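Note that one protein chain of the assembly has been removed; the remaining protein chains are unaltered in position.
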Amino acid sequence: MKTKSIRALVVLLSFVGLAGCAGSVSEPEGTGGPLGIDPKTGLPILGDDDAPAGRSYKAFGGGTLGSDRISGAAGEEMKRVKPYSALVGEYARVLGKTPALLPTFAATFSEPPARWFFEPEASAVSVFSAYRAAFQGCLDLTATDAAYATAPTPTTAATECGKFASRFWTRTAGSAEIDVCVNVATVQTQPETDFRRKWAYTCAAVLTSAGFLSF
Amino acid sequence: MSRRHHISRRSLIQGAAAAAGLSTVAGSSLFNRAFAQAIPEKPVLLVIHLGTFGGYNSVFNSADSFTAAGDFGAAAGNITNLGNGLVVDTATLGSMPDFAKTHMASIGMRHEQFQHEAAQRAVWGDGTNNFGIRLASVMGGDAAIKCALMGDTTPGDFPKSPVGGVSLQQIRDMGPTIAALGGGAVDPLTPNRDIAAGGLTAAQQMSGDSITKNPVLLGTVKEGYATSIETLKKPVRTFNLAALQSAYGIGTSTTVNGFGSKMAAAELMVEAGANVIIATDGGDWDTHDDNNGARARRSMARIMPSINTFVGRTSAFADRNVVTVIMAEFNRSIPNSNHNSGMTATVVGKYVKTGTTGKTSAAANLPPSAPKPVAFWSYLATVLKSPTNPFGANPHNLVL
Partner (left out) sequence: MGLSARKLSTLLSLAFGLLALPVAAQDAASQRCATKLSITLSGKAPSSSLLSDPNPQGQVPALLGLADFQEAFARFINGAFNRGPGTTPEEDASYYLSKYILQNNKPWHELFDGQYKVAANGTEVQVTADPEGLGYFRSPAWLKRYAGNEAAGFKLVTAYRLQNNVIGLQLAAATQTPGVDFTLDGRQALGCRGCHFDSPFALDKVARVLTRRTGEGNNVTFTPPAASDLPQTVLGGIQISSDKDLVAALVSSDSFRFRACRLAFTFLYGRAETKLEAEVFDRCVDAFTADGRIQSAVSVVASDASFCQ
């Protein structure tokens, strides 16, 4: 809750700054502030009249272009699914090498035909395939480091989960995210007896999160 | 989100020998009846949509409409009377397995749309929901993947949003799909399915913020997590990939792109317990100026062997009630094989009574009184014996 409130405030301040900046370039149509904070996103909700509308562009025969613009909220609809072409290098970037399984998933990750583009989409099979690729890569990643030679404890798991997140998501994990990851390491992996594989499972969960699979 | 606008089976231990055996017993009504009584039948619908932007020439399923004038190449010598008013093109629908020829109906519908996208929206949805996904959501069953798209090709304008908690899941490669269903080879690199389910649940939770902030752009990620986790929680299924590849003549390929591979993958998903399976053929179906029907016939000749394999094999599944539909967004018109205002679909299934409600005039038109597309979906729910029919009354009385 605390994290959310802080984030909402920061975003709200950002919004105020953005609106002021926009106003220096073009006169915003509305004068009101945000309608409130979206309880789902913690982001300010902007009404049609609040958004800086920018200049108007004349359509043929009269009328104005851009009337189909949505209001949206700051930070909303900014992330997309990573295409297969990027995943090849992305796994290598965060793991040091590309999992050998990955090339067998080109079709599953929806590589478009020649000369064509479509927005990548995930599916149940692609998500599980991403997990398989991640698990393979994570087995290598955890194969030799002394940190993964013993069973995860809540303390060591919290540390390593933080490292996985920094490495894979290029950001610091929140405490709730660390808790979820620690639960994987210390509870979900109980059927597994091999310590390094426990860590690999933990690593794979982080690597199959949207923090890595989207950009 | 803001207030106003939002960027809104029985395992197939059915090797070649077993398949051959089933094919042999398929003709044994005693065998099938005994199994039908012992094993509850799970309904499964396969919809084959002809073309990203296409059409389904009614010369195939209303063939006698065109013999007098010879339109689309129809002639007395190339049509087959299947009974109860249903006359089909001999080389295509007339080439189907005996089961199909005794369980086939032509179902007509009018939507009054002549443009591909509008007609696609009309035959596939009510403006909001996809009829196929909606049907999948009420057919019951315990499969995680209830509605499956073979490959990534859909009709050009095709609603894909989840309905009733069921999302459309793309099946782009049979290999990874079998692995997700638990049927792949197990080696040290294979994650334990229970741990994987927990791991993906954790991944889903750790992705919550991203998914919440990007409901459209990451919508399929949200659906992918939920369905993959459900899939991992289901009992492991085994499949005979080699038998499928052999039956459909696709070599050793597992990628779902050509029509044969789409039919192979469709059978895989029948076995996997899907409710509704959708396969769009991206071939030459927008056959303008095809007055002699040659282009449409070439396209049908290309896909019929795979359809025949699918119908022949799945009609032998005693614990399945597989309904196979061939359709598009509209019929072709006369003259010049342009766009028509309605469509006659071909439906094959265990409880389909041979006949037609989709006989067109010599000008390829359905009568103005022909039911709307929603009634077609009601018919499908009826012959599937779906526990729920969300499409209203079924006016097409061709049900066994």
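In order of appearance the chains are A and B, and numbering begins at 1 in each one.
By definition in this document, a contact is a pair of C-beta atoms (placed from the backbone, for glycine too) under 8 Å apart; a residue touches a chain by one contact, two chains touch by 3 or more.
Treat the numbers as computed from the prediction; the structure is a model and nothing was measured.
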{"item": "Per the touch definition above, residue among B:170, B:341 or B:382 touching the missing chain", "value": "B:341"}
{"item": "Interface with the undisplayed chain - residues on chain B", "value": "7, 52-53, 110, 112-115, 117-118, 156, 216-217, 282, 284, 288-289, 336, 338, 341, 368"}
{"item": "Residues in chain A touching the chain absent from view", "value": "14, 18, 21-22, 25-26, 46, 48, 51-55, 57-62, 65-66, 68-75, 77-78, 80, 82-83, 85-86, 88-90, 92-97, 112-119, 162-163, 166-167, 170-172, 215"}
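Going forward, only the chains that are shown with their structure count from here on.
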{"item": "Residues on chain B engaged by chain A in the complex (per definition of touch)", "value": "1-7, 144-145, 152, 169-173, 175-177, 179-180, 188-192, 194-196, 198-200, 202-203, 205-207, 210-218, 220-221, 223-225, 227-228, 230-232, 255-257"}
{"item": "Touching residues on chain A, where the partner in the complex is chain B", "value": "35, 38, 40-41, 43, 45-48, 70-73, 75-81, 101, 104-105, 107-108, 110, 118-119, 121-129, 131-132, 135-136, 139, 173, 177, 180-181, 183-184, 187-189, 191-192, 201-202, 204-206, 208-211, 213-214"}
